[in-house]
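A protein chain is absent from this complex, but the other protein chains hold their places.
Letters A and B mark the chains in the order given here, with residues in each chain numbered from 1 onward.
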Amino acid sequence: MSYWPLVPVLGLAVLVPVLLMGIQRLLSHRNPSIEKLAPYECGVTGIGRARPRLPVKFYVTAVLFLLFDIETVFLFPWAVLFRKLGLFGLLEMGFFLGVLFLGLAYVWRKGALEWQ
Amino acid sequence: MAMNSRPLDAGEPFMLTSVETALDWARKNSMWPLPFGTACCAIEFMGAVGSRFDISRFGAELVRFSPRQADLLIVAGTVVYKMAPILRQIYAQMADPKWVISMGVCASSGGFYDDYCTLQGIDQIIPVDVYVPGCPPTPDLLLDGLLKLQQKIDTERHLELA
Partner (left out) sequence: MTSFDLERARRLVGADLVAETPSLGDVVFVVGRSGVRRALRALRDDPELRFDMLMDLTGVDRLTLRDRFERFEVVYQLYSLWNGWRLRLRVPVPESDPRLDSVHDLWKAANWAERECWDMFGIRFDGHPNLKRILCHHEFVGHPLRKDYDRTRGQWCSRAETLEDELALAHEREQARARAAGLDPADAEIGERLLVNIGPSHPVAHGTLRVLVELEGETIKHAIPEIGYLHRGFEKCAEKGTWNNVVPYASRMNYVSALSNDVAYVKAVEKLCGIEVPDRCKFIRVIVNELARIMDHCVCNGANIVDLGALTNFWYLFTAREKLYTIVEKLTGIRLTTAYTRVGGLAHDLYDGFEDEVRAALREIVPYVQDVLKLIKRNRIFLERTVGVAPLSAADAIDYGWTGPVLRASGVPLDARKRDGYYFYDQFDFDVPVGENGDAHDRIMVRFEEIFESIRIIEQALDKLPGGPVNTSNNKFVLPPKRELHRDIEPLMNHFMLVMFGTPVPAGETYDSFEVPNGELGFYLVSDGGGRPYRVRVRPPCFYAYQAYPQLIEGSMVADMAAALGGLNVVAGELDR
């Protein structure tokens, strides 16, 4: 299998950001000031701590999202090679989705999808 | 739209005029307004954004309420002394290049509220590029102000090389 087509892709991936950031460096204004660097809170100087301890509910929601998002990502290669993999692919992916579906059912029953 | 018909200033490098013009063209046709709407003029601004007057014809469709993402501050409505520090901070937090349209007579000069609490014109605290009179100005007058601002941008020099 030839991997040479990846080289121009990598080259573009490096070249485009360098070009954009370079043009921005040349052409942009640079005018920092204290107020500009202050955090935005609708025009008022904010009070309170910047890093309070966040409730763990945020973490649970984020992790669940991540899990199911990765599951969705795995579906894409299967969609591309659907015909080639045939029945074998269906059974394997069916097993994979089944395991994750059991996980979803568990999470749903436990109430982790509710906010409170 | 005449792209290359501006005479050079003294000392302006010749090689960069097209770049300058291209930048001006890009900037003026894609202004992202921050509607600092306080009073009645804000409703007429909403009318300008609506489908009858349609500000997005001129590229200024994406209203952004965060100063980090906007480059045109439209002060629409009366600014009172209590609000003045907020306006100053919002203006300061916008990234350059930035422009200000003072919409309505209250923002331009205090309007008919010459009293103890109203700022008699926002130009006392921030620099203004275009003043749009009216109480409130009709949306087409605001669009005229936007066009004048676009003409003004054509005459500005932005590049700071060398």
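Convention: contacts are C-beta pairs under 8 Å (C-beta built on N, C-alpha and C of every residue); 3 or more make two chains touch, one makes a residue touch a chain.
Predicted model, so just to flag it, every value in this text is computed and none were measured.
A.B. asks: Would you mind listing the shown chains in contact with the chain that isn't displayed?
C.D. replies: Output: missing chain touches A, B.
A.B. asks: From the listed residues B:36, B:99 or B:131, report the one that touches the chain absent from this view.
C.D. replies: Residue touching the chain left out of view: B:36.
A.B. asks: In the full complex, which of A:34, A:54 or A:87 touches the chain missing from this view?
C.D. replies: A:54
A.B. asks: Residue by residue, what part of chain B touches the chain that was omitted?
C.D. replies: Residues of chain B in contact with the hidden chain: 36-40, 42-44, 46-47, 50-52, 65, 77-78, 80-87, 90, 112-120, 135-136, 138.
A.B. asks: Where does chain A touch the missing chain, residue by residue?
C.D. replies: Residues touching the hidden chain, for chain A, are 41-49, 52-55, 57-58, 115.
Please note the rule applied: only the chains that are shown with their structure count from here on.
A.B. asks: With centres defined as the mean C-alpha position, give me the chain A-chain B separation in Å.
C.D. replies: 36
A.B. asks: For chain A, which residues are in contact with chain B within the complex?
C.D. replies: My answer: residues 26-27, 29-31, 33, 35-36, 38, 40, 42-45.
A.B. asks: List the residues on chain B that touch chain A in their complex, please.
C.D. replies: Chain B reaches chain A through residues 19, 23, 66-68, 85-90, 92-97, 158-161.
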